[in-house]
Every structure is written in C-alpha cells, then in structure tokens.
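Of the protein chains in this complex, one is absent; all others appear in place.
We call the chains A and B, going by the order they appear; numbering starts again at 1 in every chain.
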Amino acid sequence: MPDATPSSLAAFADTEPAPTTPGAPGRIAAVLRRDPAATVAAAVLLLIAAAAVFAPWIAPFDPALPLDVEARAQPPSSIHWLGTDPLTRDLLSRILFGARVSLGISFLAVLVATIVGTAWGALAGYVGGWVDRVLMSVVDAGLAIPRILLLLGIVAFWRTLSAPALVVVLGLTGWFGASRLVRAEVQAARRRDFAIAARASGASPARVLVRHVLPHAMTPMLVAATLGVGQVVVIEAGLAFLGYGVAAPAASWGNIIRDGREVLATAWWVSVFPGIALALTVLAINVLGDRLRAALGAPQLPAP
Amino acid sequence: MTSPADVLLRVTDLRTHFHLGGEVARAVDGVSFDIHAGETVGMVGESGCGKSVTALSLLRLVDPPGRIEPGSRIEFEGRDLLALDNEGIRRIRGNRIAMVFQEPMTALNPVFSIGDQVAEVARVHAGASRKAAWERAVEMLNLVGIPDPRERAKAYPHQLSGGMRQRVLIAMALVMNPSLLIADEPTTALDVTIQAQILELLASLQQKLGLAVLLITHDLGVVAEVTSRVLVMYGGQVVERAPVRELFANPRHPYTRGLLQAMPRLGDHRDRLAVIPGTVPPPTRWPSGCRFRDRCPYAWERCATEAPPEYPAGNGHGARCHLVDEPARDVALAAPVA
Partner (left out) sequence: MTTPTVVPGVLADPLLAVRRLTKYFPVQEGLFGRARGQVKAVDGVSLDVGHGETLGVVGESGCGKTTLGRAILRLVEPTSGDIRFDGVDVRALRGRALRTMRRSMQIIFQDPFSSLNPRMTIGATVREGLTVHRIAEGEAADRRVRQLLEEVGLRGEYASRYPHEFSGGQRQRVGIARALAVEPRFIVCDEPVSALDVSVQAQVINLLRDLQRDRGLAYLFIAHDLSVVEHMANRVAVMYLGRIVEFASSEALYREPLMPYTQALLSAVPVPDPVTKRQRIVLAGDVPSPANPPPGCVFHPRCHHPARDAACAAIVPPLEEKAPGHWVACIKQPPTAVPWDVQRQAGATHEPLRHLPVLAPQA
C-alpha cells in the first residue's frame, strides 16, 4: 500500500468551516441594537455616568457652598432649576455631585465584592473537599445575616465614614452571592472535557483554573455585577438616609434625601429630585442587567 | 403486492425550508414516499440529511422559521394533512400517527409518575375517565414488556433505566392504537443489548397491532434487521429507495455504497475502511446539480449541471443518480480506502 497518511487527509481536508458567530461582546452589542428597553436603559445610564464624571464642569454652583440666606429651600426656578435645600445650596449641583459619590462608591464596592467573591468561590469550587466546606460555611453564615443588619452593625462604630471606608465595608458585605455563583460555574467547568484535557496535557492547576475554568464564570459574573451595582446604590442610599453615609459636606443621593425629610411638607423637591435620580438609575441598571442575562444565557442569580 | 388502497401515508414533493434572515436552509427539499399499512420503512442518513425534519413535518411540528412550502402534499388515511386546521392536526397527532424520539431522558416529565403520563394521553385523546385511563395505562405498560406494570405505573421516570423509559414512551405512543408510528432514532441513546430488546419489542408490536412504522436511523445494521423497505436520504432528498435486500445486495447510489463500505463490520478484517471524502455541506448551500457530486468518486460534468431525477431501476428500486441513466459509467471503482 502506498503511504496512506496524506491520502487519509486529502479525503477529509476541505470543508470550509462555518462562518463565525459573535462572541459575548458582539452579543451584548446585538442586544442593545435590537431591544428598545435595553437601549433606553443603556442611554439613561450613560447620561447619568456622564453627569457624574463631568459634574465639576457642568454643575452651575458649588454643591457644598451655602448661598445667601434668601435662597433657603427655594422651589425650582430659572436660576436654581431644581430649587435649593434648607442650607441654601443648589440642589441640581448637589445631585450631580451626589451621583459621583453614589455611583462611584457602588461601582467600586461591587468591584471589591466581585474580586473577593470570585477568588473565594474559585478556590472553593476548584479545590473542593474540606477547603470547599470551610469556605462555603463562611458564605452560608454571611448569607444568613441580613446585609443591612451586618452593615449597621459595622458602621455603628464610626457613625460617618470616608468614601473609601464605605467602599470596603459595602464590598466586604456583598460578595457572598458572587462566590456561590462562581463556585457553581467553576465546578461545572472543571468537569468538562476540555478542562480535563488541559490537565492531561500537564497544565498546572493554576493554569487550568485561569485559562479553562474561570473564563466560563465571567459572563454570569458580568450580569451579577451589573445587577449588584443597582442593589448597592439603594443600600448606600439607605445607609446615608439613616445617617451612616459619607461624611458631610460630601453627599450621596441618600444624604440629600435625608436633608429633605424635615421639610418634606414645605419643600418636597429637596427629597423628590434625588429620589427620582436614584429610582431612575436603579431601574435602568435592572432592566439592562435582566436583558443581558437573557441574551447571554446566564443563569438566574442566587440570593445576593 | 400492494394495491393503492393499502397506502396509509403518501408524501409528495415535501419541502420544508428554514428562512434564516436572507438565507434559506432547504432542510427537506422534494421528498416523496409512500408507507403502506402494516409495513416497516427505514429512513437512513447521516446528521443534516433532513430525516428528522421530515418526521417533524409529517405531524406539522416544524416551528418557524421553518415552513412547509406550498406545493408539498401529505396524505394520510385519505386526508390531506396540510389542509387540516390546528384542531384537526391535533386529532391526528398521538392518535392516528404517534411518535417516539431518541432521548428517553428528556421526553418524560420528571414530576409525574409514568402511569399518569401514559394515562394522560388517553384522557386527552379519548376523554377517558381517570380510572379507565389508568387501567389503559397499566395495560399498555404490560404490552411493552414492563414487568409488574400495576406497581411500576406508580414509578417516576428517574427510577427507571434508559431502556425502560424508552418502553414507556412507546407505550404512550401506542395508547390510542395509531396506524402509523414514527420512531426517530429510538435506540441510538441505548446500549447494544438494550437496543436489541427495544428492536425486538417494536417488531413484535408491529406484528401484534398491524402497525406501520417509519424507523428513522443512522444505523444501516438496524435498518437491515427490522425494515422491509428503505429510503436513503442525503441533502434533504431521498437519493435511493429499495426493498431492504435489494438495497444491500445492489446499492445503486454512490452515497449508499460509500456508507456500506465505510462501516466497520464484525468479522471484517480490512486494514483500512473506505471513506466518503469531505463532509455534508450546510443546507443553505447545496451544490448545483447533484448534491452529492463533490464527494462522489464517479461525478462527471453532467452531475454539476443537471440535478438527477429519481431514475427507476426495477424491482421497486430507484436512485437519484445519473449512473442509472448511463450504466456504462458504472464501472467497478476500487473503493477509496484513503
């Protein structure tokens, strides 16, 4: 028989592979194009984020500077579009700067939570055995205590916190759900044949985890983190409203709403406008997160 | 041997296309065949040949973007199935024509007992009372060889093996005494000893109930063992049809020949297997002319320009291949053993 190796290949060689279908970024773009609700939500978020970033340039007044006495708790007018607060500060400027605090703290807190949760869940899911049991019992304990109680217990020591401290506190109380999600994805991915093949090729455990297992947890994590930002915005506002927010004169939306609670009957705008900003932001985040989940096929999230 | 009155199902120029934004996948593209009462017809082909879509089309179970194109005809027991309204076709499904699928794991609902699920069919289609339906379920489970059916009817799907689940699905299919059973790869997910049991069961039921069976499979061995006539599918078309012995003794289409030679067989000590080069093209891009030509060792110019019709080859044998028309070209080729 002639050398058959080349012929066994020729037999097969040439069927052109099918055209590429888009990966996750492409699918996200496709969702935004096709789904009007997601498009609107993304636009709203972009607008709010831009307002937060450019607040120093677009805010008409200094948010911390009291104006003259005449301007105390004035209703919306052509000078003060959203009115002023009881300390005579321009409300629009305060809301714009408040967006920086609210969104900045929430975003960073979720980043902390995602990093901690991913590391914790990946370790538990990949190593398994008693390590998994110990790590996950910590998570179970964390999930057993209502987050708001946990937070109040911690912040009660300090009363008011600097923004970085708030990020750390919110982040470290918010990673339990994320770790469960990552653990489940890691457990599923490490049993798949390609992960076993990588082990069989002699890849180290770290390499298998980073290259073959963790990337498969990233899509659900992206969705979870998006929805997480929405939750943390609300929690941070709640803490601030209860008086445990960032220290004055910096203000988050929660602080501003709190400022208006004494004058709600006479100066409704002080609480209502930041409340609208808050609600709009959370709504937009939730809509976007939900549509992304549907589009990317990420699983339903466990309790945060 | 069969008069026209015996024709149970007549499919004429069935075309089921999937309209995928700009492209059209012609999954089933001009399929015609008859099934006579009480016979077992095999439909054989590899993935992507259109055999499963054909089966779904017979019961009008193709979902958009799939569509049975105008001009297709499906006549069953003298009725035009494509002219029926939704209510009418529902009365056919599971009642006169029943279907068994490949995956016995997913086809059963995990939260109901198997007895409930078999009984449900009788309640829906015959309006049977709860008690009568349950009795019928037990009777059917007995018929398909489930031991101790009265007790086992209370079992849940996860408590059964794959083979037992497939028996339950067959019981569900047969509750209403259908005249045609479509079995789509009914043994593919099963072990070989269990496959033997299920094939035996299908054959005995067919005898007992006078049932016609359309058996869809990729396995020529299964076809040889249980069918009397065979349709070979490729590229959304029937490329060869013949009584089973005739097909295996004298395959006329190069694709059928390739399949037979590519199979490793027991007791066959060839050093290398013959192969069919290349892979099945996607249904959006069938080649012009003969759809098999770019994998065919015989292909010549005519195959690229002229789509072969099905040429009759005698004895109920037919093949969609110009070789039948130009037998001089049908010289014995050394099987490609690449």
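Everything that follows uses one rule, which is that a contact is a pair of C-beta atoms (placed from the backbone, for glycine too) under 8 Å apart; a residue touches a chain by one contact, two chains touch by 3 or more.
In this text the structure is predicted, and so the values were computed from the model without any measurement.
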May I ask which residue of A:36, A:146 or A:202 touches the chain that does not appear here?
A:202
So one chain is hidden, and I want to know which residue out of B:274, B:303 or B:321 touches that hidden chain in the complete assembly.
B:274
Of the candidates B:164, B:216, B:231 or B:290, the residue in contact with the absent chain is B:164
Where chain B meets the chain that is not shown, the residues are 46-47, 161, 163-164, 191-197, 199-200, 218-225, 244-245, 248-249, 258-260, 262-276, 279-280, 337-338
Under the stated touch rule, tell me which residues of chain A contact the chain that is not displayed.
4-5, 8-15, 17-21, 23, 192-204, 207, 211-212, 215-216
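To be clear about the criterion, only the chains that are shown with their structure count from here on.
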Whole-angstrom distance, CA centroid of chain A to CA centroid of chain B, is 51
